[in-house]
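Here the complex is missing a single protein chain, while all its other protein chains stay put.
And now, chain A:
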Amino acid sequence: MLIIGTLLLVLYRQLVTEQQAQVRQHLLSEAQRYQQLSLTVDRRAFAAQIRASDSRTALIAWQGGVEMVGSLTLMPENMPLLPNTREFPIFTGGPEKLHILTGGVVMTRYGPVLIATRTDHLAALIDKFVSAALTALALTIVLALVVGYLFSKGLLSRLVHYNRLSERIEKGYYNTRLPVSGKQDEFDLLAAQFNRVLDTLEHNLHAVRGVTDNIAHDMRTPLSHLRIGLEQLPYQPPERLAERCGELTDELDHCLATFNAMLSLTRIEEGQQALELQPVSLHDLCADLREMAEALAEERQQTLTLETNEDYVVSGDKHLLFQALFNLVDNAIKYAGEGASICIRQRGGSIEISDNGPGIPEAAREKVFERLVRLDPSRHEQGSGLGLSMVKAILSRHHATINLTDNQPGLKVILNFPRA
């Protein structure tokens, strides 16, 4: 609105200035003509020329002696010398009695000559322009108000709708989603983003529910063993007492370790745990890994081989990285079965841990990274079920990737560390 107003104002100013410049130019050229005329002709011829002048081009008046010569019967007072001009009114006998003239005086050999031109048509033009502009402005205002009202009514109704939906979410209906129209406007982008946040939240809520159920399952067994054990402890024969207490302590330690692992996992995942960064050689990690795990493999008549090629040094927390790698190898040993062959292969920033055991079906390969998820529903193998979640969290803190692939047969875990 303001812009339109300003534009019109500028246009108006330009129009007026332009017209004024034209008038002045016209008057000046007329003045020049009469000035030169006065130098070439005598007084009478000059008067004749003035009398003969066309009043449509310019109105000329000359005080030739006692009477006025020219279109005007009297010389207005205080007329400025051209190129300065001023407006003055005159009366005529015609239908439109009052006219507005613009003019100035030029000095010639025979005295001052008034040169003027009618400018009332100009004023009329400007008046017309102004009224047209005002009408346009008024129309624009009305139109803008109408459009604005309709537009904001649309926005407001969408906001009200969003608000109602968010109240639903607040009440616990986490499957609520905001509508996204095909218009792809800012509101749709906002709604889509909001929906993505809701997706993540809902997924996490489900995960937490799953974790809670799994904790209950995982803890119930050792805790009920403990309960039974404590209850029976007074009736144990004295020579069995020490051993029985030891067994119960083991059960309790298992529960505590699971709790500790859960806490550590959360801290690593959320980035609360500060990493103790230092240069870590992947070759050395793998060599230590094999040395530690070899005895475990031997116990199950498995072979554990190590192949390394071009060392690679990453900046990382060696304790956490070793924990992650050990976990993967330990899993391979646990699940590949008796007599399997397991291989740790390190080449530059890539580490592969492969076995020829039963592997993991493709559909389950993402699931194993979730907390407390174990593919064996009976949970036979001892473990917290947090291992792979921990592995993933540790690797992602080190910007490394992990992929589970088919080793045909068996499982191949591929880790890739970023270029330093």
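We adopt the following convention: a residue touches a chain if its C-beta (ideal position, glycine included) is under 8 Å from a C-beta of that chain, and two chains touch if they have at least 3 such contacts; residues count from 1.
We take it that contacts and distances are computed from a predicted model.
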| query | One chain of this complex is not shown here; going by its UniProt record, which of these names is it: "Quaternary amine transport ATP-binding protein", "Sarcosine oxidase subunit beta", "ABC transporter permease subunit" or "Winged helix family two component transcriptional regulator"? | reply | "Winged helix family two component transcriptional regulator"
| query | Which residue, A:260, A:309 or A:403, contacts the hidden chain when the whole complex is considered? | reply | A:260
| request: Using the touch definition up top, pick the residue from A:30, A:317 or A:352 that touches the left-out chain. | output: A:317
| request: Can you work out which residue in A:169, A:296, A:313 or A:414 touches the chain that's missing from view? | output: A:296
| task | By the contact definition given up top, give the residues of chain A that touch the hidden chain. | result | 242-243, 245-250, 253, 256-257, 260-261, 263-264, 267, 273-276, 288, 291-293, 295-296, 298-299, 317-320, 322-323, 326, 330, 383-384, 387
